[in-house]
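For this view, one protein chain was removed and the others were kept in their places.
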C-alpha cells in the first residue's frame, strides 16, 4: 500500500501535542519579530504519525532484515544492548557544558575508549572528536600538516593517493589546503613501489593509503612503503575504513602508519542509521600527538576533564567533544569482545570473505588473484558478454532477497562488485547469497537475461530514474 | 521470503551468549538429579535471532501498521510513552516481596489507579488483581456469590446471560460453581424485559450484562433492568468490555450495576501483544466491597501497603498483586486525558462508529436500527444472495489493506460483522475503510465475486486450513 | 489530545454526514440522568507526555530496584538476566500492538513465534505439548487441577504442602466453589515428603499436585509418586516456579508428569512487581483436548504452503461457552514472544549456563554459611531456607543487608503465614556475582 507524503495528508492538523512549560507572555521586544506566516509543518496525531513512520520503515532493508554485503561499508550486526546503553538517562540527557564534576562517568568511559583505540591501532594517542571517517581524514591531515609545518616544511602540500582510494581521501586533502596526486595501482591492484618512488619528493606531505586496500588485498609491502615515505620526509596516513580485516590480528601502527582514522560505524558496529551518525576517531603516534585537536579528554589524578586549549593543537574541529552516543556504542562493542576475543572479529570477517570468494571465483571474474581480506572483488567481465552488467546483477539480488554489494567501486576495475560479508553473518546466509549469485551467473549463460534487466520487480519500487532526479531536482514538496 | 522455523536452522548452535554469575560447582546432591538428555533448544547467535524475529514480525498486522476494526476488542493506538514508563528500572526490576518501604512508589501509583477506576466506573471499590477480563468476571462472580452467601442465600446459583454475551460470561459462571440461563434478546437486539422477568427468581444470583451490548446498542432500559434484578434479590454484573462507549460520559455504577470488570487492554489502551497480557480490574459498590480479593492495596497515613488477609475477602485469585506493567500503562493513559479530556475517548469512539454505520448502512444489512455506540453491527444478508459470505468480505479486506472486523459474533444475527473503529482513527482512515467495504458490496452486486472467494491473495499466506489443524493437531515441531 | 486525530471541523463534517447536530446527540439513548458533567470526575489534570514521564520517574525513584540493589529474592519471581534483544523484539509494534491471531493470514509472525514457543516449552519441560500460555503460575496450577478432574472424571485434589503457598491458595480458592475435596498435605519440613503425599491419595483422587523443585528449592525423586498415581489412576501434576532448573535437572516430563504447569518468568521477563509474568501449561499428548487456553497448530494454506493457526478452539469459551475447558481468553501472548526470543538466544548451552550459575551461587553461599545460620538439608536448585536463632537475629541481618544495597531474602512468613518468623527464603540466579556472596556472608555476622 502506498503511504502518502506527509504534506499530502488530506486533513488539517488536529490539536497538537500537549506540552509542558511556562504558558506565559513573551517579551514585547521579541513579539516585534514574530513570524508572519506559519511554516506549514503538517501536524499529525500520534497514532497517525506512528503509523506513517512505521510503514515507511517497512520499505527499508536493514541489517536486521537481511544480508548487506556492501564492500568497504562493513555492515555488521548492531547489538541491541548498545542501544540500551546510550539511552541510560545519565548518558543521554547530559549537557556538554554542565559542571565537569557531574560528568565524570561519561568522561571516564571516553578516556578508556581512547586508550582502547590506541591499543588496537598501535597508535597510542587518540582523538574521539571527528564525526565521521571523512572528518577523521581531514583532522589527520591537519595534524600531518602541522607536524610538517613545525619542522619548517611548509612546502610539503602534496598528498599521494592511490587510484583505488575512497573519494573522501582526495576531497579531504583539498579541504586541508593540500593537493593530491593519484598513484596508479600495480597489476595486482596494490600500490606499485616504483610508481610510489616516482612521486615521492620533498613536496610530498603524505601518502594516504587504505590497508587492506579497496580491492580487499593486503598491501604486503607495507613496511617498505612506509620506509620509503618516511625516508622522503613524508608521513603515512592510514584510512581505517578497512580495519575490520585487522582488528586484534595486526596493528597499523606497528607497520609504520603514522596516523589512522577509525570508522566506529564500521569496525565497531555502531548503526549506520540510513547514513549516519558515524564516528571517526583518529589515532596517531607520539610524533603527531602534540597536534591532536581540542578539546581533549585527559585524566589528572582521579579526575577526568575536557582540556580546551593547547598551543600545538590543530584546534577545534567540531562544536562538541564528539559523537558521544556513537562512541559509547563502540566502547560497548569492544567491551563485549574484550582482550580475549577481539581478534575473532577479523578472523571470521576474513574467513567469510574468502569463503564467498572461493565459492564464486569460478563463476565471476576475479581481477586480482590470491587471498582476500575482509572483502572480495569481482567484476562483470564474464557476464557482460551476455549483455548483463554489474547494475543488473545488483538489482537482481534485490529480487532474490539480498541487498546488493558495493558496485562500480573501486574504480580501478571495470564493473566492480565488492563484497564484504563481515563476521556476523552465518554460513547459511553466505551460502544462500552465493547460490543467488550463481543462479544469476547461470541465467546469464542460459541467455535468460530479461529478468536481470527488469530487476528489481519485488520491492515497493522498480528502478528509479536518477537522471531525471538530477536534471530537474525536486528537493522539497511544493507548498 | 520464507523464514524457517527455528528448529529447521541448518547449523548447530554457535557459542552461547556470555553470561554473568558464579561459574562454580553445583552441589553433589543436586548433581544426582542431572538432566540426561538436553532439551534440544536451538541456540542462535544474536544476529540470527534478531533477524529471525524481526522477519516474523513483518508478517503481522498491528495497530501501528494499519486499521484494526475488531468489534468488542477496542483496538486503539497504544501510546509509546507508556512503553517508556513501564521500562523505568524502578518499575520494571522490582520484586513483589521486597521490603514494602522500598516499593512505595509503585504502590502509590496502583492506589491512585484504584481510585481513578472507581471514579470512572461509579463503583468506588476496586481490585486491580484480575489478569484479564475473563478473570475479572470470575472474581466479580466470586464476590457476588460471597455477598449472597453472607445473606444466607446459598441457593442463589443461577446466572442470567443474554444470548448476545461474550462466551467468557457463561464460562466464568461455570468456573464459579454457578449455572447459566440464556436470555433471548429482543427484536431490537437488546435485553427483553419480559424475558428477563420470566427468568428472575429466588435462585437467581446475578444478571451478567454488557452495556452497550455486543450489537453496539445501549441498553436503554438499564435502570429498569437493574431495578428488576435487585427486586428479585439478585445482583447485576457488568461486563466492561464495551466501556469505551461510556468512559467519561456515563458511569455503570450510577445506572445500578453492582460490579464491573474493566478491560484495561481495551478501554485504557494497553497493548494486546498478540493475545495478552491484559488486565481486568473489578470495581464494585459498597455492598460488595468486603468481598474484594486479597492482597489489597491500602493507604494508612502516608504509607501504602499490600494487605494479605481479610476475613470477608473471596481470597487470593492470582499469585501476584496484578499485572502491574499493564496497569501502569492504563494509568498513564488516563493521566494523559485527565479529568478535562477523558470523555472525549467515548465521544470520538461513538462518533466514529456512527460515521461508519451511516456510510455503510445503505450497502450492508443493518440488523438493528438506530444509533450505535462505539461499534456497529452489519450482516452479510445482502451479499449472501450473491454467494458472498462474511468470511469472504473479511478476507477481501485483508487484500485491501485492512484487518477484518469481528466476524460471526454476536451470535444473535446470521453472518455478523461487528466494526469498532475506536477514537484513535482518523476520518481519512475511516473513509478508506468504508470505500473498501463499498467496493466489496459493488463487486458482489456486479457478480465479480471470484476475488472475494479467493481472498486474501496479497499477504504472506492464503486462507489456512483450520479443519486440518484441528483434526490432526500438530502443536510442536517433531524432534 | 495527541491521541485523537480529528479536528473540530472533521467532527462537524462527520456529524453532518450522520445527521445529528452534536456529539452528545449520539448519546441520546443513554438516559439523561446518567450523563455526567464534563470534567466533573475526580481524576488528575490532563498531563503532557513530559509530565507523565516526570510523574512516573518520581514514583519509580521511590522504589529500590535491581539496577541498584543485589537481589537474593525468589519465591516465584526471579531476577534472571534479560537480554536487550528480548525487549527490542517485544517492543516492535508488529508484535506489541497485534491482536490475538484470529486472522492467521496476517498474523503468521505471532503464530510462528507461538508454535516455536510451544515446542521449546514442551522440550524444556519434557512434556508432549504446551499451550500458548496462562496468566501465571498460581492460576495455571488451579487450571491443572480442574483439567485433571475433567480427564479423570474424579474430583478430589491432593496438594503437597511444599507447593508455593500462593499456588496452593489460588488453587484452593478456585476449587472451593466446585464439588469435590481438596486436601493439603503438611510436609513438616522445608522440603517434600512424598510418603505423606502418597498417603493422602485415595480412589477418588483426580490428581496430586507437587512442586519440583519445590517452594523451598528442594529437588527430589518423583518416581515413587508416579507409581502411586498409576496405582490410583490419578494424574501427577508437577508445578514449578523457576523453569530454568530444567536445563540442569531432569524435567517433569521425564519423571512422568501428566501435566506440568508453572512460571516462565525466568525466560526473559522482568520481575515487574509480580507481573505481567508468564503462566505455562503442558501435558501429555492424550490429554491435549482437555487443556485450557489457546493453542497454535501447524497446517497448510490454500496454496499448499505451511502455515500456523490457532486451533482446538472448540474447547474454548467463545465456542463452547459454559461448557468450555476454561474461561480464559486474553492470556500472555507477548510474554510468549519474549520467552521464545530468550530461549533462541540462549539455546541449550545458554540455558544450562543460567541454571548452573544459579545453582552454583547457592552452593557457594550455603557451603560457607557460619554456624549460627542453618540451611535446609538435601538437594536444592537455586533456592533454600535459612534458619536463624530468632526473628530478631534474622531481621537485624535483613536490615543491615538492605543498608548495603542487598535484599537478602524473603521472610518466610511473608509468603507462608504458617511459618515461624526466624526463617528466610533465599534464591540465587546468574545475576549474583561472587562478590555479592562474599558480602552476604560478611553481613551474616550481625545475625550472631
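All chains are identified by letter, namely A, B and C, in their written order; residue positions are counted from 1 within each chain.
Operating definition for what follows: a residue touches a chain if its C-beta (ideal position, glycine included) is under 8 Å from a C-beta of that chain, and two chains touch if they have at least 3 such contacts.
Since the structure is predicted, the reported quantities are computational estimates derived from the model, not experimental observations.
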item	value
Missing chain: touched chains present in the view	A, B, C
Residue, one of A:116, A:237 or A:433, that touches the chain absent here	A:116
Which residue of A:123, A:334, A:388 or A:441 touches the chain not shown here	A:334
Residue, one of A:195, A:347, A:381 or A:439, that touches the chain absent here	A:347
Contact residue for the chain not shown (choose from A:52, A:199 or A:414)	A:52
Listed residues A:42, A:186 or A:290, member touching the removed chain	A:42
Residues in chain B touching the chain absent from view	11-20, 44-48, 50, 54, 79-81, 83-84
Chain C residues touching the omitted chain (full complex)	2, 48-50, 53, 57, 61, 67-68, 81, 83-84, 88, 91-92, 345, 430-431
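Heads up, the rule we're going with is that only the chains that are shown with their structure count from here on.
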item	value
Chain-level touch network, classified as line, ring, star, complete or other	complete
Geometric centre distance via CA averages, chain B-chain A, whole Å	48
Centroid spacing, where centroids are CA-atom means, of chain B and chain C in whole angstrom	20
Multi-chain contact sites of chain C, meaning residues that touch two or more partners	1-6, 10, 46-47, 49, 83, 85, 87-88, 93
Two or more partner chains touched - positions in chain B	46, 50, 54, 58, 63-65, 76-77, 79, 336, 424-427
